[in-house]
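Please read the structure below before turning to the comments.
One protein chain omitted, others in place.
By letter and in written order, the chains are A and B; residue numbering begins at 1 in each of them.
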């Protein structure tokens, strides 16, 4: 392969004048983490609400849940980000639209909310499946003790269901991190974006992408290890969850 | 709110959107799914082969691919494929590769990791008695795989494979980052040329939504039918 490798490139100053190329990549890494964490919080909140709706006996509730999930699952994430970023401000009343366009850091907020809502549909599906996998008697027992439906979910069904779906939630969290890279298309310069920028400035394509790859692998290892730790600390003695 | 929108731009660009854009998207989806399935099955067989080294290599490949964002993988292959071509053909310099070929290689390699996990689950779901019965009849390992295990695994996993293909269909929109005119790329081109972002992106969203909805409805129907047959 006649390609000029130059691994020292990371320590050369980058063209923005602020630090080295490595600094650029680290800034991207931090932005990826920040965006993903906010998106994940959004995904968990909305996913939990919708997941509960899908598990309720009420027809209306499960239809709302179904519609929500179908809406966010049947459009490419990229298209959804375009809708939030380019289309929504135009469809709002003038004042609101203008305000939306002038928000500082718009790509960041759009990415976090867009990826968060996209992922919330998947969290909802997992949670509803987790609740459905619980024996019917658990809900009956909670009801028979006089717990209201809300209390039953809060103290009995959700704590067990979330433990059961912890392994799939781990991969959904990893997906959230990976999906933030789609926001490169609305101008979010996260890790992949910085690697791309570095490639354009320095022409050292493979070094830039190798570094980004290593960083993504590192994030994965950290998350998987962390979640395994969480799984172990939440494990109920004698009770086999999931698997 | 809709007063200064011009939805006629959609009608005017329909031929370009579908004959160029959508056909690229569907072609890429179909061929990637096919290639991903073939390579994915091979990877799954490697992982289950019982040869430690082979299994580890396959496992590493799958874990590696699944750790990376698709956008990064698209960039990787976009720059890497010319060098791979050079190495394969022995040319003097990196060869020029078209947008379609480059994306196809990317998606096949990427999807193979995901399809292999599905096929692995499918193969493992077949009871141990099946290959045992096959070898009792005198079938070799590869015959037993080819005629007994894989057809059943494929059949059982068909709904999951199709669902993954719907995801793939949506994911192909990411070739946008290479300015390739797939369906979304074509819509975006018109949008920017005519300054009609709202109309074009709404239309693109609707088209993806309808196709994905219809496809996943079909998969649900299929799943119900398979469940009855079993």
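Here, contacts are C-beta pairs under 8 Å (C-beta built on N, C-alpha and C of every residue); 3 or more make two chains touch, one makes a residue touch a chain.
Here is the rule we go by: contacts and distances are computed from a predicted model.
> Considering only the chain that is not displayed, what protein name does its UniProt record carry among "Proteasome subunit alpha", "Arginine transporter ATP-binding subunit", "NADH-quinone oxidoreductase subunit J" or "1,2-phenylacetyl-CoA epoxidase subunit B"?
UniProt protein name of the non-displayed chain: "Arginine transporter ATP-binding subunit".
> Please identify which of the visible chains the hidden chain touches across the whole complex.
Result for the missing chain's touching partners among shown chains: A.
> Which residue, A:160, A:186, A:208 or A:223, contacts the hidden chain when the whole complex is considered?
Hidden-chain contact among the options goes to A:160.
> Suppose we count only contacts with the excluded chain; which residues of chain A make the list?
135, 137-138, 140-148, 151, 155-156, 159-160, 163, 236-239
Quick note on the criterion: only the chains that are shown with their structure count from here on.
> State, to the nearest whole Å, the distance from the C-alpha centre of chain A to the C-alpha centre of chain B.
Centres of chain A and chain B (C-alpha means) sit 22 Å apart.
> So in the complex, which bits of chain A are touching chain B?
Interface residues on the chain A side: 1-3, 70-71, 73-80, 82-83, 86-87, 90-91, 93, 174, 177-182, 184-185, 192, 195-196, 199, 205-206, 209, 212-213, 216-217, 220.
> In the complex of these two chains, what residues of chain B are touching chain A?
1, 64, 67-72, 75-76, 79-80, 83, 86-87, 93-94, 170-171, 173-174, 176-177, 184, 197-198, 201-202, 204-205, 208-209, 212-213, 216
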